[in-house]
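Let me begin by handing over the structure; questions about it come next.
Missing here is one protein chain; the remaining ones are kept as they sit in the complex.
And now, chain A:
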Amino acid sequence: MALAEPKLDATEARLAGLTLPEGGCLAPARTEALARLRAMGLPQRRDEYWKFTRPDTLIQPGAIPAPVFANDEGPVFDAIDRLRIVFVDGVFDPAASDDLRLEGVEIDRIADICGRDIHWARDIYGVLEARGQTPVPRPLAALNTAYAGDGLAIRVTGKPARPISLIYIHKSETSDALLHHVIRVEPGAEATILENGPAAARFNKVTEIDIADGGTLHHVRAQGRDHQRRAATHMFTRLGTESVYKSFTLTVNGVMTRNEQVVELTGDDAVAHVAGACVGDGDFHHDDTVFITHGALNCESRQVFKKVLRNGAVGVFQGKILVKPGAQKTDGYQISQALLLDGDSQFLAKPELEIYADDVACSHGSTSGAIDEDGLFYLRSRGVPEQEATDLLTLAFLAEALDEIEDKTLSEDLLARLTGWLSRRR
């Protein structure tokens, strides 16, 4: 079916300013992604999957300029011993990065792979993204596969001693970054990936993750505090037998954020946990869109999302669990909760379950509400001032999501930051 004219026009307008990176083993994936994109078109406001989030600023030809945030504190994860890999406005910065050699992992630049005829990443690049395009199209991810010129191919072969930390620095007010990572966790291997920083004025990032049998990947992300930045991110994860994927995202500030997680459990006894916490103040729109497909026996999935919203901030959660025929003994859990600190803020949630197997346990819940008045009075009656009491209760609300992070050093690091950020306001 041909695209409606406004959609076609918007798509071509966006593509006009982009150049397809040429040659190498990823070229076919790019051409195919471009064809996929042209067939579905970029998202428009009337698309069902975008009914809570306006895609306009994410698809327009150039980025809306965003002033660089003057950070007055050390970056997140600074105290953690990690392998630091730095990107500035979406471009790898070797001078600012550590030596990429680390035992148990092989790291290459996508930009380098482009020049090679053969590379393992070819079997994943664009492949998982393409699988994730049904039943719901994700055009911004196809755009990314086609045009992203930089990113990393990370192959985890053992158990690296340090987390691999991707640091996204925003320097140019008009930067419009496309970044694409491919991660392969080999059988029985285990690693932790950290991400932090705003990356650019506008950031489109795709991460494709293939976890082989018995592999484990931990992912902890803190999206930067630059308020004017915009981001659309996708993580496509495929899990093999007895593999584990645990992902947590903290978002504080950012005028527009859409984080999509597309998880496919393809091997028996696999575990996928996807969690997030956000604090939105004022002109802030934050969208978590999650799609988990159970395609094997006895798998567990868990979604935990908490949003604190004030001064007119908007939070969105679209979360789906799809249990395919035969995926018996599925254990699926999903909770999304918003704490609205005033009457101007809003939480929009669309929890979905679609189940085609008869021996499964799936549950979902979604709540939004104000701060607990009884708790607030109790704290105040003990002498804790109202503001401090509100912050304490807010942190307690978020802490339940942060608890999803397995490594307590990381969760405590983030919780300590949150304490400071909350008390300071934006």
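Rule of thumb we're sticking to: a contact is a pair of C-beta atoms (placed from the backbone, for glycine too) under 8 Å apart; a residue touches a chain by one contact, two chains touch by 3 or more; residues count from 1.
Simple rule for what comes next: contacts and distances are computed from a predicted model.
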{"item": "Undisplayed chain, where the name is taken from the UniProt record, one of \"Fe-S cluster assembly ATPase SufC\", \"Cytochrome d ubiquinol oxidase subunit II\", \"Aspartyl/glutamyl-tRNA(Asn/Gln) amidotransferase subunit B\" or \"ABC transporter permease\"", "value": "\"Fe-S cluster assembly ATPase SufC\""}
{"item": "Residue among A:Tyr147, A:Phe397 or A:Trp421 touching the omitted chain", "value": "A:Phe397"}
{"item": "Contact set of chain A toward the excluded chain (per top definition)", "value": "372-375, 377-386, 388-389, 392-393, 395-397, 399-400"}
